[in-house]
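As structure tokens, the structure follows; a few thoughts come after it.
Missing here is one protein chain; the remaining ones are kept as they sit in the complex.
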Amino acid sequence: MKALVIAERQDAARELAAGARTMADEVVLVSFGEAPEGVADKIARISVPEGAVLDDAADTVIAVFDAEAPSVVLVEPTRHMKTIAGKLAAHAGASVITDVMSFENGAKSLYFGGVAERVQKPATDVAFYTVSAGAFAGLEASGANVAEDVAWVAPANPVRLLASKPIEKSGVDLFKADAVVAAGRGFAEEADLDLARALAEKLGGGLACSRPLTEGVNWLPTELYVGVSGLMLSPKVYVAAGISGQMQHMVGCNRSGSVFAINKDKNAPVFKQCDYGIVGDVKDVLPALVEAL
Amino acid sequence: MAEADFDAIVVGSGCAGAVAAYELAKAGKSVLVVERGNFAGAKNMTGGRIYSHSLKKVFPDFEQEAPLERKITHERMAFMDPESQMAIDFTSPELAEEAKDSYSVLRAPFDQWLASKAEDAGAEYIYGIAVEELLKDERGKVVGVRAGEDEITAEVTIVAEGVNSLLCERSLGNPRPKPSQMAVGIKQVFELPAAQIEDRFLVPEGEGAAMLFVGDCTHGNVGGGFLYTNKDSISLGLVATISLAADGANETPVYQMLEDFKNHPAVAPIIRGAKLVEHSGHMVPEGGYDMVPRYVFDGALVAGESAGLCMNMGYQVRGMDFAVASGQMAGLAAVKALNAGDTSASGLSSYKTAMEDSFVIKDLETFRRWPHVMEGWSNMFTDYPVMAREIFNALFSVDGEPQKPLARRMMPIVKKRGLLKLAGEVRKAVKSL
Partner (left out) sequence: MNIVAAFKVVPDDQDIQVAPDRSLDYSKAKNTVSAYDLNAIEAAAQLAAAEPGSKVVAVSAGPASIDDSKLKKNVLARGVDELYLTADDACANLDANATAAVLAELLSKVGAWDVVLCGDGSADNYAQQVDVQLAARLGVPVVNGATRIVAKGDALEVERTLEDVVETVEVPLPAIVSVAPDIAEPRIPGMKDILAAGKKPMNVAGTDASFGAKVEVVSCQAPEQADRKLEIIDASEDGAIERFAAALKAAL
């Protein structure tokens, strides 16, 4: 059995290749730049021409797929790679099972933003998965990494890349923080976020948020939102301030050591999912808390 | 004036609004209903029992069509002190007779059904938008509604937005109800399989029970508890005067009263093992006849609770049959005025005549003194339940000690309260009912 791994980032390539090893005897990695060392039996190297978008490597990847005829395909869930995965699946008359968290009797992913966990199996000959980081944690990748360059297959209607600008990241590593204070739509003004910042500082942790604070209002950068489509954190202490407790958010923090909630609505769903809750206005509670700590 | 967008606009699709819209649409008038909820009944609340007489007049086949929960054939009234309960339990075939019958309902399905009747008759609906203001022409006649930047005009506007009508206050100049004219109701719905409900309430399949509680359920304050059985759930709640509701103003907040009520030995077994699925709170007008404001204006009518049409007997709230009847009368009066081409207050005045000739205004008038009696009659909620406990303990408990004759057992209990005072209170109450 053969597995095809498709990833654009090295750590994902390494983890997926390690996982692929548990599913197949032969692992082929499709890589678009430098491949990590010793992770696969074979590396199919694709270099994306100047002015092309990475997504348009799909036709080239299809050529690799046809040549290798794998029975399982594991893909990193970035936007570029999701396009490639989808095109590949369409080519094979299949659907991709997305954002898989673990494999046991099928592939488990979150459904309805975490309201349920759904286990699915492909009904087609070839299985396509995008796999979340951590699904194969602890496994070691291995292989001779025999590299082979693949000729670019130009798409019929190429998308032209005009500019590409890296996103500057804040640098805080919330995954390493013991305490995370997350702000939600209960904050009426951007300036009020300083109240949450002050608490985060006092606890020696970092500031995170719910998704709406990164959209439309852009009070905080996208990489700081917690939830099904954002960060999945498990700090010792998670403080949800002005967050209602929708499942899409809570799946990102419900593995924390202790969950604290501050909300002015005593019926907010977050109070059914926390260890300690305080019913009150963030504008009153946060400064008082900082004072009391 | 340019031609109006609609013959009629109805604000609110509760019992009153939907029925008014139905009557107008059925008569071929163009009607727009603007409902704040994302669907009819989305946030509406009631205790749970509708007396069917007025519904029957609008929808003769409602029994077959409407999403009714259970036909109420079993009545129970209970006086409770903190630990005991004395109940009157009553079943009789008359309760189920046509026109006297009553049904438990849940607002979400019931209001959606009413709205669908109006819509099927041709009424147009806008959901999810609250009307903010009534439009008036230069002479002060109501000519439509405004929400956000949009204005829509009509020959007649019917305000049926329920209790605490801001439109009536802001645009029609009706007084805001006084705090003393308002009570607050809270309710929880518990799911329980149909068969268990029938077993717990000793009712035949498909039939149901209504229970009213007086006394400790409101910690001895004015108000009462209610319980209605639905198909596979139980509605349980409290109504208490609003001065109690504001947290801090009283010792026990209303939601705490509900918690205590649920734990009362007479109530806890009823909902044992049932799953809490819904929680809601709402105002209840309790001023009775004296708080009914003006309800006929140039170009506008007011129906249902927006017109203060509700009877809070303390132990029982009745508003839906009033809402349905007033909605029908408002709708018919509007049709008549539209046909006659006169939607001024005098053109619409047949609404007032119809209301005064009907049970709506008559019942409110008959019971006009009851709210005051109730307010001044704290014993009813504090001491009587205790007295009942003492009397029935004296009657039932046997401990092997030689017993005194019945009369001698009872006398101290009654004497303590003064026989004359008791009789006087009861007479006053009966007179107001």
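So that you can tell them apart, the chains are marked A and B in the order they are listed, and the count of residues begins at 1 in each.
Keep in mind that, in the parts below, contacts are C-beta pairs under 8 Å (C-beta built on N, C-alpha and C of every residue); 3 or more make two chains touch, one makes a residue touch a chain.
Note that this is a predicted model, so its numbers are computed, not measured.
Asker: Among the chains you can see, which ones touch the chain that has been omitted?
Answerer: Displayed chains contacted by the hidden chain, ordered by label: A, B.
Asker: Tell me which of A:V53, A:V153, A:A198 or A:L231 is the one touching the absent chain.
Answerer: Of the listed residues, the one touching the omitted chain is A:V53.
Asker: Consider the whole complex, including the chain that is not shown, and state which of A:A123, A:A137, A:A151 or A:A191 touches that chain.
Answerer: Checking the options A:A123, A:A137, A:A151 or A:A191, the one contacting the hidden chain is A:A123.
Asker: Touching the missing chain, which residues of chain B?
Answerer: 32, 34, 38-39, 124-129, 147-150, 152, 277
Asker: Go through chain A and note every residue touching the omitted chain.
Answerer: Residues in contact with the chain left out: 53, 55-56, 78-80, 82-83, 85-87, 89-91, 93-99, 105-106, 110-124, 155-167, 178-179, 203-204, 214-216, 218, 222, 228-229, 236-237, 239, 247, 254-255, 257-260, 266, 271-281, 284-285, 288-289, 291-293.
Here, only the chains that are shown with their structure count from here on.
Asker: Any idea how many Å lie between the Cα centroids of chain A and chain B?
Answerer: Each chain reduced to its C-alpha mean, chain A and chain B end up 52 Å apart.
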